[in-house]
Each structure stands twice: as structure tokens, then as C-alpha cells.
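A quick write-up on the structure given underneath.
Of the protein chains in this complex, all but one are displayed in their positions.
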Amino acid sequence: MTERFVTRGFVGRRDQGTSDDGIAPDDRRRRTPPGQYLTSDFPVLSAGPTPRTPLDRWSLRIEGLVDRPVEWSWEQLLALPARDWVVDISCVTKWTHLDMRWKGVSVDTLLEGVELDPRAAFAIAWSDGGYTTNLPLGDVLNNQAFVAYEYDGRPLAPEHGGPARLVVPARYFWKSAKWIRGLRLQDRDEPGFWESLGYNNRGDQWLEERYSGD
Amino acid sequence: MAIEWQLGTVSSTRDETATVRTFTLGLPAWAGHRPGQHVDLRLTADDGYSVERSYSIASEPERAREVDITVERIPGGEVSPFLHEVVVPGDRLEVRGPIGGYFVWEAALGGPLLLVAGGSGVVPLMAMARHRARAGMSIPTRLVFSSRTYDEVIYREELDRLAAARDGFEVVHTLTRGQPPGWTGFSRRIDEAMLADALEPLGAATRAYACGPTALVEVVANALVRLGLPPDRIRTERFGPTGT
Partner (left out) sequence: MSEGRAMDERMQRLADMRDDPAVDLSLDANAIGGLLAGIFGADVTGSDGRCASCSTVSVMGTMRVYMRGPGIVVRCPACTQVVLRVVETPRGTMVDLRGVAAVRLPG
């Protein structure tokens, strides 16, 4: 392969102004996963048109290897015990935003009312618009994942996944399925939209698991 | 066969507005292009990190072995601030092209021509207008051009000159955010009524090209269909926030 031509003076993305976020520079460095740059923005990334399911037709469902499927309407979701979450988010496109503030329901809470089949090992999240992503069950239990419906004190905007999205802070943000409509518990893994096209099946940003084979 | 990258040298730059600059790239191996086509630019940092962006070719094919690209500086963008702040004549940039088999017009296709532009969407249409002038054909042409303010009208003086040639080329400006004192032109977004006005003297055989932000292009394409233009005579190119 011939050597690539280097463009004089081009350096690409560098850290953007985050000096007024109240985080000490050492902390900032420590909390930035390898290969990431910090941003105070919330970039809108998309693989398709923004879905627009009216709230009176929206539902969130848990199905698959559970004793019986469970479904919540929008009102029922809002009535579930929720909490504030302040978490660092990393996208595989290299931005990291520290201390993003969400409000939502822990996946643990959603699973409280169902009995998991002992064979259940994977959670497949599916969304309006056809997006899917897969996670080992162990990655969504114990407060490691939540369904968020507020960001920064306001209802989650459609372009950011509203009315509700999954958030899994310990994984690259593609695992945090926007416009989530359900989780299906399975005994076998099922690579999702990006996992089936070259992205890493697990996506741990601290191990820099971006692509398959990483 | 993939389209190969070639090295171009910036031979000159020209400020079109306070935030828009044209770069002339000398390309010794350039095989020519058709008005409306674009090039891909690739920038590579010394650690191998690279980005690519597409830019419409602003210049007419009659200018051999060089192309103009016109780039709007988008604050916070990764590429356009680099092009504006760092690149100077003498610098070399990797270029691939020409690309595009759809949003293309050549004089041989004939007219009449309706060109509709939103902001930097005017760039590929300018290549068409420049080619039309060089080809010496008096094809009836109307450019409907939406800009935010008078000072932000890209190619303003050159468009005035093209219109002053009285060879069938006319420009209709609309300024949507602010108008200078004494402005008698349009001050609203391009809509069906404005397009109906422009289309009326051109007639039903008109070929239309619309380029700009997606929402504008959708409005224009839908309006032109409602005005009776056959869909296969309407060509569109959507500019997202490219050039960022």
C-alpha cells in the first residue's frame, strides 16, 4: 500500500471547550476513555428519519424468556419508580460527554415484575425505525442500564431518542438504543444493527472495543 | 474501478463573502467534469487520522486542469475552519472526482433552465451558469436564489454581471433574514408562488435543478410538481451541514 499523503497543518478533532463544567482537569483525563475527545455538546447522530410514534400508541415491552410478557403504556412508564442518573457517555465516533443528566427507570425495575427463565442470557433491544442492539443480560442488570425519558431536566427530544431511549453508560452509545420499544430476553445472542456490520459485539469503551476483532 | 485520488495544488483563493471562500485547485491530471458534479476532498493528519468531505465544483469545465470549490466556514466544523484558517496557496490537497451522474447539466441538454438555490446550494448551479455563458448559448435561464442577507449572497457581483449580459439569464434574489435599505426584492422563503412566477416565462419544457438544505429542496421539488413540471425534469441535490 502506498504511503498516505499527509495534509499540512491538519490535526482533526481536538478537545472542545469544557473548562466550565466544574470538573478538575485530572478527573477529566481519568474519565475520558482511550481515543476519545471531550465535548459539552450532545451531537445528533442518526441512521434514519426520526420516528414519531404518538404517545397514545406507544408502549414498552419485555418479552421472550420470561414467564409472561409485560407491557407499559406511556402513562404507566412514567408512574414507575424513576431516578436521576448522572453519567459519562462515550460514542464510538469519539466524543465523550461527562456528567450527562438523565431521568428514567432502571432496567432492574422493569424486570421486577417478571420471572426470568434461567436460560435467559441476552437482552435484545428493539426500537421504532427498525434499530436493534444486543447486550449480555449481565450488562443491563444491577443499575447498569436504564430507560431514560428526560435529559437535562427536559423531556427527551425526538432527535435524541425521545420519548424514551435505553442508556447503558458503560458501553459505547450505539448500545443505548434510541426510540426503544422493548427488550427481548433470549438464550442466544443476536448481533444488532451495527454489531452485524463490523462493530464490536460488546462495545466496552474502556477496552476500546469499537470494531469486531478489537 | 474506484475513482482515484489525485493531488491538487491550491493556486489561489478568493473570498466570496465574510464566511465563504473559493479555492482554485490546479490538477494536472484532471480529465474534465460536467457542471453539477462534485469532488471529494481527503485530509489526513500525521497520525493517519483522515476525514473526507464532498464539495461541488463551482467552475465551468471550459477551464482546463483546474477546479474551483467554494466552501462556507461552519463554526465548530472539522474541515471548513481548517480550509479557511490554515490552507494557503501552494498547499496540496487530495482530491477525487469528478463524481455525479444525476445532478448534471450541460448546454447540449438544452433548456429552458430553472435553477433554485438555497445558500451554498448555489455552487453547483454556478458551474452550470458559468458553463452556459462560456458556451455562448442564450438558453432562457432563471436562477431563484435564497440567501440570508445581502452581504451573504455568494457570487453576488458575478451574478449581476451575468444578468447584465442580457442573453436570457435572470436572477431573482430573496433575502430571508435582513434586507438593505431600499430593497425591492423578495424577503420570504422560496415558495410555490415565487416559483410559479419564475417558471411562467420559461414554460413547460423547463429543466429544473434545485440545490440547498434538505427542507428547502423538498419544498421546491414538491411545488414544481404541483406546478406541472414532470418529475423527471426536476433534479435535486441536498446539502446537509456539509463542509463542516
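For reference, chains read A and B in written order, and residue numbers begin at 1 within each chain.
In the analysis below, a contact is a pair of C-beta atoms (placed from the backbone, for glycine too) under 8 Å apart; a residue touches a chain by one contact, two chains touch by 3 or more.
Computed from a predicted structure; not experimentally measured.
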item	value
Selected residue (touches chain absent from view) among A:F10, A:W126 or A:W194	A:W194
Chain not shown: contacting residue from A:G48, A:G113 or A:G138	A:G48
Absent-chain interface as seen on subunit B, which is shown	1-3, 38, 40, 52, 54, 96-97, 99-104, 213-215, 218-219, 222, 236-242
Subunit A residues that touch the omitted chain in the full complex	43-50, 52, 92-93, 130, 158-159, 174, 194, 196-199, 211-213
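Here, only the chains that are shown with their structure count from here on.
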item	value
Separation of subunit A from subunit B, taking each centre as the mean of its C-alpha atoms, in whole Å	39
Interfacial residue positions of subunit B with respect to subunit A in the complex	5, 7, 42-46, 48-51, 76, 78, 82, 86-87, 91-94
In the complex with subunit B, residue positions of subunit A that touch it	4-13, 16
